[in-house]
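In this view, the complex is presented without one of its protein chains, the others remaining in place.
Labels run A and B following the written order; every chain starts at residue 1.
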Amino acid sequence: MAQNDTLVKGWQPVIGLEVHVQLLTNTKLFSPARNKFGEDANTLVDLIDMGLPGVLPVLNEEAMRQGIKFGLATSAKIAKTMIFDRKNYFYPDLPKGYQITQLHFPIVKDGIVDVDGKKIRIHQAHLEEDAGKSMHDQYDSKSVIDLNRSGVPLLEIVSEPDIRSASEAVNYLKKIHQIITYLDISDGNMSQGSMRCDANVSIMRPDSKEFGTRAEIKNINSFKFVEKAINFEVKRQIKCLEDGETVEQETRLYDSIKDETRSMRTKEFANDYRYFPCPDLVPINISSELIKDISNNMDELPEEKEQRFKKVYRLDDYEAKVLCVEKQTANFFEEVTKNCDPKLSAKWIIGEINALLNKNDISLGDSKITPENFSSLMAKINDGTISGKIAKEVLEEIWNTGSNAEKIIKSKGLEQISDETELESIAQSVLDNNPGQVEAYKAGKDKLFGFFVGQVMKETQGKANPKSINEILKRLLSG
Amino acid sequence: MNFKTQRENFRSKSISAKEAVQETIKKVKTDKLNIFINCFEREALSKAEYIDNNFAKFKDQPLSGVPIAHKDIFCTKDLITTCGSKMLKDFKPPYDSTVVDNCNNSGSIMIAKTNMDEFAMGSSNETSFFGPVSNPWGENLVPGGSSGGSAACIAADITSISTGTDTGGSIRQPAALCGITGMKPTYGLVSRWGMIAFCSSMDQAGPFSKDAFGCAALLDAMASHDLKDSTCSKRKNICYEKSLNDNLDNLKIGVIKNIEGFGIHENILNSYETSKTVLQGLGHELKEIDFSELSSGICSYYVIAPAECSSNLSRFDGVKFGHRSTKQKDISDLYMQTRSEGFGDEVKKRILIGTHVLSAGFYDAYYLKAQKVRRIIKNKFEEIFKDVDLIFMPTTLDQAFEKNRESSDPNRMYKEDLLTIPANLAGLPAISFPNGLKNNLPTGGQLVGNYFSEDLLLNITNKIQEVTDWHKMTP
Partner (left out) sequence: MDKIELKNLLFLARIGIEDKEHPKIIEKLTNTFDLIDEMNELDLDEVQPLNNPLELNNVSREDSDNDRNAKKNFLENSPESDEDYFIVPKIIE
């Protein structure tokens, strides 16, 4: 159970993650209200979401299909029969006073997620409805309730406590994110709340056979905070045990400003959820035909795409992996390779494009880069119109304006100079203007070659064809 | 006044819908039995006018031009729906229940909402926030419950049809105590959309009328396959009214061995014997069956019903609709005060029982066990229906009893449902019809059929009512 490289001060952290994922269905799990984010308060609320007397839930079959997709993508067991249960508790954002969820017969069980070669097991994934939102800043002595989110379909993905470090937890989370976005079942946006993560953290001695008491950490809303929260909690528990105290089984909130976890007020009486099968819904038998149908119509998973990219486009492991981290990038790549060299495109996407996306913290889909304008750039590099260096300039311009390479090159006069005669005369004039360096070079200072190249580039505003210039200078200097 | 006549009066244009409604409203307003919670005179007159003006459209509908009263458990759009509770005493639903919608489309005109036991919990209509209902057969007597108001409404000749709901006998028992006909259909035949939930896996809406004919026409209107209710099943394509005339001979009718051992009053047993003879006279064979598991139904019911209701009633928290206490220091207080103020004693008791039987540590001992008893009862019925077509038994243990009845047995009221509960547990259809007058009070007989055999039940009841006069008795 212990992983030596993950011990902290001699203790083994043990982590399980519960990830709630909002599904990308058109309507909510049990009501026909639109499943949308960011609308005016209480405008996406159906009679059913209000929990009015007399209303009844009806299952959205698309939510079920999306759950099955997740099960297939994680090699999990899909339930032959799934049943919905009621989880009873009182909270102002829970209109019925119970949440419809799945306890004993979830849609998916026993899955596996590969995280950099280590297999993290998924205990189960189940469908359940989201609650509404309560907010506390509008009034001094009152809180307000918005039920737009009430009833939104969630897939709760529960891992086994197989994770052994905070960074492993982040990688697991990234992997889950990749799977759900590839499957198009969620947009996995942690800051908007369409993907939420709670961490169950405990520590134990490496040679112990039993897990320690675990604490549940809530209110983590970014990948970065997952790592910080877990690290803090592990340290807190170590200090606790080393001071001779015990770790309480409790729920703690992560405070990202203070970077600490705090115990939630413990209630006098424990909350007993009194689960029982929801009598307003009926069991769903999932046939192998349905599963096969969904499997046949599923988009490629990341691993499959990587393999295919390596084979078809002759990419290496690294290139395929990086291109496939996000589905939209992989799709972008495939689109551009219809007209461009795969290796060249891969190099530019992995290098320059990704750098721009990271620097500006936006996604490819939200940028002005399109397969068309990117392809135009690749074409101009390929046919020698511009050099690699100039291409970077052009790319910046494409990034800012969305215009295509042809237009930009023309308007800025960036065409590469490849005319041998012209280049030769420029090269000759550089050599003529720097006799000292020429002497030094001929005397053995090879490094000065770069100086001459640099001078030619300066004269030509970088537009000289590098290959030609190298050949010409070599020729001129050897003579 | 019976339904067939009322409908015929409209169809033959001898009495307009408006006149019928005005007559009925007069009776509603002069009612002293506390049958109604709210009367909707303006809406009723407006609808009646609409029906009269669209005679051609409505004349062939099952309920054309006939006034109706709905149990106040059915949501009626923008019209107060209380469920007999303080919690909802001013509640106006923004939508119609399917039952009300279906009846509206079938040509009936809703006059008023009838009084009922609070949240359908009770067997005497004494738990209503709006006061008890009196039985038309005796003001000091209960009409039964929880659909006491709807049953009394028919017995008092105010309307000829009314709707009720039956979870443990709440249509059949008041029908028996009031001397009228009332039916609980197969679970899932009638949509529960808009019907305020008590025990979701047993609640079922059904018709009241003086006779099988009225019940058949009303059931034709009420029943439909509703996609908004996941537990609603596809309906057979049957017109219950038409099938009343089918000739069904030589049925095998099961009668329970040692029925006297269940504590049934001798008046009821005497009527029962007489009706057995009538059935035989109609050409059917009586066959003795064993049903010793009958009494365990009560134990199972009083676990399952409170359990489901404790969950169903959690939505009444004072946050979004219904009553809210003015004493609200904080959220916890809001809940506690709202729910103690809004619910009556019987409802609180059942919520507590339900909460307990679902609790950690008690779920297996109570809830799971009760669901197993339920399976046993369903299996037993299945076994019985291999040999017989119908089961005939009394509806209740007692005739109409005194209000505020004292009993040495604290569970007496619950045991009243002994004979009706098994059909609810198994989801089977059952009908209660008047089968005698003893001590000047009605007695009731009950037929239980196999799944979706409403046509059979109504047909046999109709045949009985063709050769007897019990259904014509009035207080």
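Heads up, the rule we're going with is that a contact is a pair of C-beta atoms (placed from the backbone, for glycine too) under 8 Å apart; a residue touches a chain by one contact, two chains touch by 3 or more.
Treat the numbers as computed from the prediction; the structure is a model and nothing was measured.
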item	value
Absent-chain contact - pick from B:I15, B:L248 or B:C299	B:C299
Among B:Y335, B:F385, B:F433 or B:W470, the residue in touch with the chain that has been omitted	B:Y335
Residue among A:N285, A:N382 or A:S429 touching the omitted chain	A:N285
Sole residue of B:K252, B:K276 or B:K369 that reaches the chain not shown, by the stated touch rule	B:K369
Which residue of A:V14, A:A33, A:V247 or A:V394 touches the chain not shown here	A:A33
Contact with the hidden chain (one of B:A48, B:C83, B:L218 or B:I351)	B:I351
Touch list for chain B against the chain that is not drawn	91-92, 94-95, 186-188, 201-202, 227, 230-231, 233, 293, 295-296, 298-300, 302-303, 310, 314, 317-324, 328-337, 339-340, 343, 348-349, 351-353, 355-357, 359, 366, 368-376, 378, 410-411, 414-415, 425-427, 451
For chain A, the residues touching the chain missing from this view	25-27, 32-34, 40-47, 50, 58-64, 81, 90, 92, 134-136, 138-147, 253, 264-265, 268-269, 272, 274, 277, 279, 281-285
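Going forward, only the chains that are shown with their structure count from here on.
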item	value
Chain centre separation (chain A, chain B; CA means) in Å	56
Complex interface listing, chain B residues touching chain A	74-75, 81, 83, 88, 91, 93-95, 97, 192-197, 199-201, 227-231, 307-308, 310-311, 313-317, 319-321, 331, 335, 355, 358-360, 363, 367
Chain B contact footprint on chain A (complex, rising order)	47, 50-59, 86, 88, 90, 92, 95-98, 143, 145, 147, 272, 274-276, 279-282
